[in-house]
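First the structure, in the form of structure tokens, and then the observations on it.
Missing here: one protein chain of the complex. Every other protein chain is in place.
Coming up: chain A.
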């Protein structure tokens, strides 16, 4: 497998490349950090203004981002993230918004000293009758390298899996006002940490 970033001859999104290292620069993430990339997308049957506003409310992202224990909004640009990691640990970092266009996109990068350096970009696209397409591109360095990534996958905390499920929950919350669960008692719900 080549590490070279070579010219692609199709229109497929960069993260779907089969043979070449992902061209991180091609993801348009400003101040990119992280060597792993994943892109996840979901179509939400709500107007773009509403979808964007709910996402921009960082303090409430934990409602649908399962691994987020807490997000403290520090100012307009900066927030402090406390996120669950495998084996009962948590990881923390400060994130700074690097680019923002209301109802179109938000990009961020982690500040120096982050345990898990990461950056990313979420775009919002009005698709008329079908609502809003939300696409999240995340760049990250998995904690503990390859082994850490396998462990994270075992514990279902692998960022690509998590991001996909989080977007599905975001869709459910906005479209139905609630997040689907199969538990039948409030005690079980608490055990799930919700």
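As a working rule, a residue touches a chain if its C-beta (ideal position, glycine included) is under 8 Å from a C-beta of that chain, and two chains touch if they have at least 3 such contacts; residues count from 1.
Everything that follows uses one rule, which is that contacts and distances are computed from a predicted model.
Colleague: The complex has one chain missing from view, so what does its UniProt entry call it, picking from "Threonine dehydrogenase", "2-oxoacid:acceptor oxidoreductase subunit alpha", "Iron-dicitrate ABC transporter ATP-binding protein" or "Chromosome partitioning protein"?
Modeller: When "Threonine dehydrogenase", "2-oxoacid:acceptor oxidoreductase subunit alpha", "Iron-dicitrate ABC transporter ATP-binding protein" or "Chromosome partitioning protein" are compared with UniProt, the left-out chain turns out to be "Threonine dehydrogenase".
Colleague: Pick from A:101, A:175 or A:191: which residue touches the chain that isn't shown?
Modeller: Within the whole complex, the residue contacting the unshown chain is A:175.
Colleague: In the complete complex, the non-displayed chain touches which residues of chain A?
Modeller: Counting only chain A, the missing chain is touched by 43, 45, 66, 130-131, 156, 161, 164-166, 168-169, 171-172, 175-189.
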